[in-house]
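All protein chains but one are shown in place.
After this line comes chain A, so read on.
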Amino acid sequence: MQRMALSFPEEVLEHVFSFIRSERDRNVISLVCKSWYEIERWCRWRVFIGNCYAVSPMMVIKRFPEVRSISLKGKPHFADFNLVPEGWGGFVCPWIGAIAKAYPWLEEIRLKRMVITDESLELIARSFKNFKVLVLSSCEGFSTDGLAAIAANCRNLRELDLRESEVDDRNGHWLSHFPDSYTSLVSLNISCLGSEVSLSALERLIGRCPNLQTLRLNRAVPLDRLANLLARTPQLIEFGTGAYSSEIRPEVFSKLSGALSGCKQLRSLSGFWDVLPSYLPAIYPICSRLTSLNLSYATIQSLDLIKLVSQCHNLQRLWVLDYIEDAGLDALAVSCKDLRELRVFPSDPFALEPNVTLTEHGLVSVSEGCPKLQSVLYFCRQMSNAALITIARNRPNMTRFRLCIIEPRTPDYLTLQPLDAGFGAVVEYCKDLRRLSLSGLLTDRVFEYIGTYGKKLEMLSVAFAGDSDLGLHHILSGCDNLRKLEIRDCPFGDKALLANAAKLETMRSLWMSSCLVSYGACKLLGHKMPRLNVEVIDERGPPDSRPESCPVEKLYIYRTIAGPRLDMPDFVWTMEDDSEFRIS
């Protein structure tokens, strides 16, 4: 092997490597031998860091000197559901500071669940002359002032995507900071912003950017201005409306309809806040072209939804509220044979009684009718093992399956049994399943199935399930490809965790909250596993002030080569690999 490796000149290898885009493959290449490691690191252009605390900025910079694109993820996924207290971490500032100096030619920054300040945005705007892409997904800590700096300074900016971030939205003036000479915008997503942006500035902006492909407006953009906007950008591929309601005026309707039809490349629609159903027919002419439709803010009822989706024969992705009901999903199953991804969100998650007729039946229908369906997120109130087994048999090509039965620990509504068999069938039949979220009444048995069959599983979310440590043990010992495990409110404790400590180094992270892991076990784990950060999150005060057997509130364990982090707030303690703890 060494002879072969040396027989190619570096340039050739480098050229070959340039065709390898996936980070994982790149990582593997770099392990072949030292010279490959060297060659590869000098031509690594794109770095993806799934946990910003797994490695330090200096380590990245030292290894990869020529990076043009960096992606970072910060907080644990459960932060999306308010389980991670504010101030936990994910501060990107040190990263920006370091890469501003090290990578003057950086073009892309993509952040997810991180805290970024206006100062950092300003630093980005000043530091990277060729900056092109800024994606802030579920981020927070910045205001529209920071956006103004980006707009004003990044001459080559192509993409500004604020998806689902929490922005301190002071006003809409920031958009006017794009200079008149700026024409390179390709993608703009401001759907999370609350304030009105100046519509005339927006119109001028998109009018002078001939390469604009994606435009996702925010709710404040009124319906009657859409036609003008669309008229200036007929090459648009993805479009998100603002509020989709207005007084009924025929000319607004016809202008909108005409403008939409004029966008011949339009494939994706979203937005649709405050939908007035009488404006829906404006979309009908383009339905057949649509591949992606996000109606998850649209409170349209089933009949209107049926009329709409029945015309979307090329639909691949649908996000919708449960107003679609089983009847709508039946229609979907008939009309949308190319469907790959379905997400059904609850319209009234806290109601005691179901407000719509959306049951397991709808999902079964879609699983039967849509042969390419591989990604599902489904909120419902009842489920049965029979339905899950049917779905699994219908769709062995399923890769992502997230089922949320709204009431925790709900059993099979027909048999009153746990849903072990149903989810067991999902992991058994869907051999390529990569992501799974469980809900309903579940015993240790389901974890046995998952450990046995879930060999490709990479991410597992568990809530209110299981009976004992055995459940956790099955997961950790059985799921060979597990990278992310997040658990809440399950009776899993020390034994399984300690017995599978080595497994944790093969994973990106483990989150456990409201479980039974004791402080003593956390300390032990932290002590024994120096390459893990074992973080205890406890708002009751220092864990030392309670007995060691006392369960911790929340636990976040992740592998790292950067040692314990230094930016922890007062309610987070890292279990150190420290002789001090050795004695107790």
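Note that contacts are C-beta pairs under 8 Å (C-beta built on N, C-alpha and C of every residue); 3 or more make two chains touch, one makes a residue touch a chain; residues count from 1.
Going forward, contacts and distances are computed from a predicted model.
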For the chain that's not shown, choose its UniProt protein name out of "Sodium/potassium-transporting ATPase subunit alpha", "Auxin-induced protein", "Transcription and mRNA export factor ENY2" or "COP9 signalosome complex subunit 6".
"Auxin-induced protein"
Residue touching the undisplayed chain, where the options are A:198, A:296, A:310 or A:452:
A:296
Quick one: say which of A:122, A:428 or A:553 touches the chain that got left out.
A:553
Quick one: say which of A:17, A:95 or A:379 touches the chain that got left out.
A:379
Given the full complex, what residues of chain A touch the hidden partner chain?
78, 80-83, 85-88, 138, 164, 166, 170, 192, 273-274, 296-297, 299, 345-353, 379, 404, 406-411, 416-418, 437, 441, 443-444, 461, 463-464, 467-470, 488-491, 493, 513-516, 539-542, 544-547, 549-551, 553-554, 569-571
